[in-house]
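Report on the structure given below.
Every protein chain but one is kept in place in this view of the complex.
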Amino acid sequence: MADSRFFDRVGPFSLEELAHLSGAGIAPGSSPNVKLADVATLETAGPQDVVFLIERKLKDALASSKAGACILSPQLSGLAPSGMAVLIHPDPKRAFALISQAFYPQAAPRPGIAASAVVDPTARIGAGSCIEAGVVIGPHAVLGERVHVGPNAVLGRGVTVGDDSRIGPLVSLQCCDIGKRVLLHPGVAIGQDGYGFAASRDGHHVKLPQMGRVLISDDVEIGANTTIDRGASGDTVIGPHTKIDNLVQIGHNVRTGLGCGITAQVGISGSTTIGDLSLLYGQVGVADHSRIGSGVTILARSGVQGFVPDGATYMGYPAVEMREYLRLHKFLLRESRRSAANKKSTDGE
Amino acid sequence: MADSRFFDRVGPFSLEELAHLSGAGIAPGSSPNVKLADVATLETAGPQDVVFLIERKLKDALASSKAGACILSPQLSGLAPSGMAVLIHPDPKRAFALISQAFYPQAAPRPGIAASAVVDPTARIGAGSCIEAGVVIGPHAVLGERVHVGPNAVLGRGVTVGDDSRIGPLVSLQCCDIGKRVLLHPGVAIGQDGYGFAASRDGHHVKLPQMGRVLISDDVEIGANTTIDRGASGDTVIGPHTKIDNLVQIGHNVRTGLGCGITAQVGISGSTTIGDLSLLYGQVGVADHSRIGSGVTILARSGVQGFVPDGATYMGYPAVEMREYLRLHKFLLRESRRSAANKKSTDGE
Partner (left out) sequence: MADSRFFDRVGPFSLEELAHLSGAGIAPGSSPNVKLADVATLETAGPQDVVFLIERKLKDALASSKAGACILSPQLSGLAPSGMAVLIHPDPKRAFALISQAFYPQAAPRPGIAASAVVDPTARIGAGSCIEAGVVIGPHAVLGERVHVGPNAVLGRGVTVGDDSRIGPLVSLQCCDIGKRVLLHPGVAIGQDGYGFAASRDGHHVKLPQMGRVLISDDVEIGANTTIDRGASGDTVIGPHTKIDNLVQIGHNVRTGLGCGITAQVGISGSTTIGDLSLLYGQVGVADHSRIGSGVTILARSGVQGFVPDGATYMGYPAVEMREYLRLHKFLLRESRRSAANKKSTDGE
């Protein structure tokens, strides 16, 4: 149960209501009228809580759970203990996410501009938007409706933010257009200069002015203290529904497609493109001008350079097909052990 | 000697006072009444400065040092040149740290709330606390006594901070409880959403609301721009006396034990647990749901997944016992050199 100091819960909802809002079916024998009051985990749930299960290996935890209702796939729907209501959905995690959102809806911002905010008179703020204390908004910025800007965020000249977006505290925005329903966590820095210099042998490198923008598409989420540089010329583009974790670095003129997932501490160098639905796991590095296809998975800590075809799973540094990397790693372990054993046996003679 | 623009020194102290406050003994022949005015390094010290030495190989530097007093272990106490006062302590670095704290004590905050701070009327601020300019504190936040909140920090609804904690400038706190004597450096972001989505094949991933908290135990220190996500359900917990460096990422529901050390740019993925007194060196990555024991050392840049037993030292990616990694690395170097030499000799025939 979420701490009420931090979270406001609504409800309860009937099983029927939850089925409706999540697109789940009600299993035979489950009463549509049973009332549910919260979401929980298998271990912590009580009779008014909804849980979900996607891994058959956790069936014992389900059997002993005191949850009032469980969301299961058709294949696993028989695992629920008797007396537990069952919702059936092909993707129980998705249904659980939707039901969680119903119990803990995103509060609409309280419209208004805090007294200590400094908003340039030429900026336009849409209806229903909330500008918190200490925010600074530059000339000609344009914010849509129901935008929430957290305390002490700084929005530079000309920046735009689409409807229903939430800009966290201490975020910095320059030279960028932010889409609708975007969520930026604290400390995100978007639109500053990329790293661009004409190197000089005497060390007096000449700065290459960075004259592009950052375009953040609709429904993007960006994690705390992540940095996204604007294009050197042309734009840095984050595709719709792309989800970016904390402390990620995205260089100038990078372009990601639809629905990519980029987890913590990944670094993507300048002018790299990434197709749709690709996943980059933690601490991956991508060299500049790389071309990563769609549906690609790059496993954690890999270093990618160049071209990665659609659908591939890459690993290692330089990253290669996962299968090749694992073969390589196994070979190395086996041979080094054999060599050590031989040496021991030779030494022993 | 520290720059007086930035640091306030007190003292001088007699050798006896320093011995007393650090728990050190005074070596035979050293006068308890000699006055010391500062701490220094072997090279920069003058006759009023205290130094320490723990490495025998630096004995020449000690011999030529002009320091007024040196802290040494019993084993090395004979290395001090004649005329230099000697304090004896089994852990000279610890004694030096305590003596340094005596010369440069943490100033108590100057109580008061800056005119430009925005503190919700329902928030409670303990006696002796200092809220600097531009700070924003949300409803129902509770700060203890002698808390210092640096300029432009943002504390969300319901957040608590224990006595004597120091929150740096530009820190963001949400959905968290901060213990006593905690030190948060600039730009730390605690309690924002973790990375949690129900992935969808059409790219329209559904956000999984993050309904947990972050619990920061007493005596924790957290470095600049580090990010700690709140639990998805349940809590992210940083154990007492754990020290975290800059730009570290800690995912939802991670738990660390007592007195861990987590150095710069480490990333710890969701639901991982770490025992007591474990050390993770720079840029280490830990996969989600890993189980790292107590007294573990993970060497720099390693990638850890799964289980690491108590007391182990791991290295590489995937991380293995250090001994195995080094054997592997040596084998590889030797064989590749042999292969290159063979090739050369074959080519030459």
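Residue numbering begins at 1 within each chain, and the chains themselves are lettered A and B in the order written.
Following the convention adopted for this analysis, a contact is a pair of C-beta atoms (placed from the backbone, for glycine too) under 8 Å apart; a residue touches a chain by one contact, two chains touch by 3 or more.
Quick caveat, the model's predicted, so the values are computed rather than measured.
Residue in contact with the omitted chain (choice from B:225, B:253, B:271 or B:290): B:225. Here the missing chain is touched by one residue of B:47, B:128 or B:151, and it is B:151. The residue from B:40, B:147, B:190 or B:232 that touches the chain not shown here is B:40. Although one chain is not displayed, its contacts with subunit A can still be listed: residues 116, 118, 134, 136, 140, 152, 154, 156-158, 170, 172, 174-175, 187, 189, 192-193, 195, 197-209, 211-213, 225, 227, 229, 233-234, 247, 249, 251, 265, 267, 269, 283, 285, 287, 303, 317-318, 324, 327-328, 331-332, 335. The missing chain lies against subunit B, touching residues 2-3, 5-7, 39-41, 44, 91, 93-94, 96-98, 100-101, 104, 114, 116, 132-134, 150-152, 168-170, 183, 185-187, 219, 221, 223-225, 240-241, 243, 245-247, 258-259, 261, 263-265, 276-277, 282-283, 300-301, 329, 332-333, 335-336, 339-340.
Convention: only the chains that are shown with their structure count from here on.
Subunit B has its Cα centroid 28 Å from the Cα centroid of subunit A.
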